[in-house]
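Only one protein chain is missing; all other protein chains are in place.
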Amino acid sequence: MKRLLPLLVACALSLAGGEIPNGRELRACLRSQPKTFDPALVADDASETIRYLTGGVLIRVNRVTQALEPELAVSWKVSGGGRTIRFRLREGVAFSDGSPFTATDVAFTFQRLMSPEIHSPTADSFRSAPGAVRSAVENDHQVALTFPAPIAGLERLFDQVAIVRSGSNAVLGPFQVAENKPGAYIRLARNPHYWKKDAQGRRLPYVDSIRLDIQQNRQLELLKLERHQLDLVSALDPEQFQELSTALPGWARDAGPALEPEVLWFNQVARAPIAEYRKAWFRSANFRRAISEAIHRDDLCRLVFHGHARPAVGPVSPANRFWCNARLKPHPYDPVSAAHRLAQDGFHKDGESLRDRDGRVVEFSLITNSGNRARERMAALIQSDLRAIGIRLNVVTLDFPSLIERITRSFDYEASLLGMINTDLDPNSQMNVWLSSADQHQWNPNQKTPATPWEAEIDRLMRLQASTLENEKRRTYFDRVQEIAREQEPFIYLIYKDTLVAVSPALRNVQPSVLRPELLWNAEWLWLAQ
Amino acid sequence: MIRVRLARCVLALIFMAALAADVLAPRPYDAQFRDSPDARPSRQFLLGTDELGRDRFSRLLYGTRLSLLLAPAAAALATSLSALVGLAAAASGRWGERGVLAITDLVLSLPWLFLLLAVRALLPLNLAPLVSVVITFALLGLLGWAPAARVLHAGIRALRQSDFVLHARASGCRSSRLMAVHILPNLVPLLRAQFWILVPAFLLTEANLGLLGLGVSEPLPSWGNLLRELENVSAVPSRPWLLVPVVLLIVVVGCLHLAFPGEERAA
Partner (left out) sequence: MRLRTIGARAGAMLLTLWLAGLAGALLVRLGPGFGIDEQELDPRLSPQSRAALRAAHQNERHIARFYVHSVARTLRGDLGVSQSLGRPVAELLRERFPVTLRTVALGLAVGWAAGLLLAVADHGARSAAIDLAAAALSGGLLCLPASLLALLFVFLGAPAALGIAALIAPRVFRYAHDLFLSAAASPHVLTAWARGLSAFPILVWHILPCVRAPLLALAGVSLNTAFTAAIPIEALCDSPGIGQLAWQAALARDLPLLVNLTLLVTAVTVVGNAVCGWKPAGSEAV
């Protein structure tokens, strides 16, 4: 109730002004055609948006407060050392076809999600260890799920699991798919049996439908917004933000730093087909720290993102209030200190060029994905910054599949500039990044034994936080992981860009969030004034 | 004639300005004046600066040098190949002709993007940007012959029925001499048209290839990557100086058209 208060107040205020939520259709865009409508198989952003709007979940993460809220489950209890979670379900809830929601549906959903042929990020988040998930239906409104091993931050994961009924496409969320014109649009109509009601007893959602146009071109999306053919845009780029701020003042909003940092890392894979002397450079913490100090992060924020970004320090952005180690500060821009660190490793300036102790010119390539103007500009700025300390950087833009092939299969690259994927607040979702044996340990994946003492320490800390249930203790461990990451710089964290959105002034109850879906997270409460 | 002379003068001027970019450019093309990003044209920056504070005028000069040399070279290569293929098709027997035309249709239809990606993948990462762009234009030249080959072949087929060709054959003229002396000169209008079309087409292709990582890499400027600034169509009205590379390209292409007019006669 406390968490719903801000929304209810906003609702009350707008209603007190004489405005009454009416029907009408909310119009927005998806950047691509959803690949699936099966909530268990969701792996792309567009499908996830559809799942969010149509799926009913047991527990919801409030996108603004980041706190857990009861949805289809009114209460829950974790026991068995984090292996079992028992839910008491909300009564009187029905699917969109009118059939009652019961504990059997929860059991069915999880049996299906955990079946071996389902491969999706949602399913894998629950697979802490080999073995089956056991579900115990105690009665129509109580169910217990037992996992083969404890899962840290277990409750948050249920935000991603839309409960389904066996043999039916009926849904429990505020909307259901009414029309799907592939490549053109998807229309979601209100779920007539949606369980949520407002303080006046009006059944939610307020809007009758949501029309999601499939629009990859951001310029066309902005044009539609300026022509009032859309009511919101979830992700503006900085130029569009500037343009919209002039054309339609008050529409553009900066929701603050997003979760995902932009990072640069060096290839430290032993079997990588790159020159050994370059590998030696990249393995030196001094070298990586020097590069980090030579990069002018403030200029990246100012010139590339027009001030809508801030220097990054670690894997967790300040948007992640609980897990961010606020004590850490970004490395300041200090080319003098960078030169000093390089000198410690035997590098020396020879005219305009930097040479290593064996007299080789320090030159290496940086790959990034083509078509991403922000990253191309960042690469150009970094190239200029490194030239100032005598390093020759060759920027190579590659199409995304070619780039992924190099960083995950052939390891034929020297340095890479990309963004981290960080959809979940809990660091447990980053186990595959931080464990040295994991295949997402980008700079040196699939290690049989940790290559360095600090990677061994990170392994230990990540395992500790994964096996502990108390969040405060977990935070202590993960704070230390962030400190080590800052000292050793396996990833050079560059910036956290802001989440920039656009909202029509006619749209009520909208509260932009940096968590997806940024503007539609409380879609059932949104409505359009006349 | 005045028009022809004027066009040739303008071309020569642009060409010389581009070659003298090292002298004429007020500052290096990669120098970033970070306190003046996206500046309007002024005495200090004649065409303003780009979003990273780089002088647009200097980048235009250097970009012109690169594109003005490479695009016509690639267009000449593609045009020559199309002439060769068209003539080969015409000189072969019926089955040879069909085979060559089928290959032409194949080349027209295949997704050559993947060949370009494969070539990029094979090139070393630490390749000088200039070498990378020369290779890109060379590939465009090697792959761009197919559309013209078809048109040329049709032209040759029509010429084969001309009186002067029949006369030449009746006089015992060999096939090769027939092609070289009687037919090829009459193909010049088609070849010129093809060349004139390919120069801007290759420049624009280079710009589009930049979206796939195959264009000119930072910090080297080219007309292609300067034209990419126009992608933000709605920004152009408030920044009309962004159109200068387009205007220059139109002037060059227009002068190419006027500088070499078609006044040839049939043999």
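Labels A and B are assigned to the chains in the order they are written; within every chain, residues are numbered from 1.
Here, a residue touches a chain if its C-beta (ideal position, glycine included) is under 8 Å from a C-beta of that chain, and two chains touch if they have at least 3 such contacts.
In this text, all values refer to a predicted model and were calculated from it rather than measured experimentally.
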> Out of A:E138, A:D439 or A:E487, which touches the unshown chain?
Replying inline: A:D439
>> For a quick check of understanding: of A:T49, A:N62, A:N191 or A:Q215, which residue touches the chain that isn't displayed?
In response: A:Q215
> Out of B:A18, B:L66 or B:L117, which touches the unshown chain?
Replying inline: B:L117
>> From the list B:L130, B:A154 or B:V181, pick the residue that touches the absent chain.
In response: B:A154
> At which residues does chain A meet the chain that is not included here?
Replying inline: 33, 35-36, 43-44, 119-125, 127, 181-184, 214-217, 219-220, 223, 399-405, 408-409, 421, 423-424, 429-433, 438-440
> Which chain B residues touch the hidden chain?
Replying inline: 3, 98, 101-102, 105-106, 108-115, 117-118, 120-121, 147, 150-155, 157-158, 160-161, 165-166, 186, 189-190, 192-193, 196-197, 200-201, 203-204, 207-208, 227, 230-231, 233-234, 246, 249-250, 253-254, 257-258, 262, 264-266
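In this section, only the chains that are shown with their structure count from here on.
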>> Roughly how far is chain A from chain B, centre to centre by C-alpha average, rounded to an integer in Å?
In response: 44
> What residues on chain A touch chain B, complex-wise?
Replying inline: 219, 222-223, 239, 243, 299, 302-304, 363-365, 367, 369-371, 376-377, 379-381, 383-384, 394-399, 402, 412-414
> Tell me, which parts of chain B touch chain A in their complex?
Replying inline: 30, 32, 34, 37, 51-53, 117, 120-121, 125-127, 129, 210-213, 217-219, 231-235
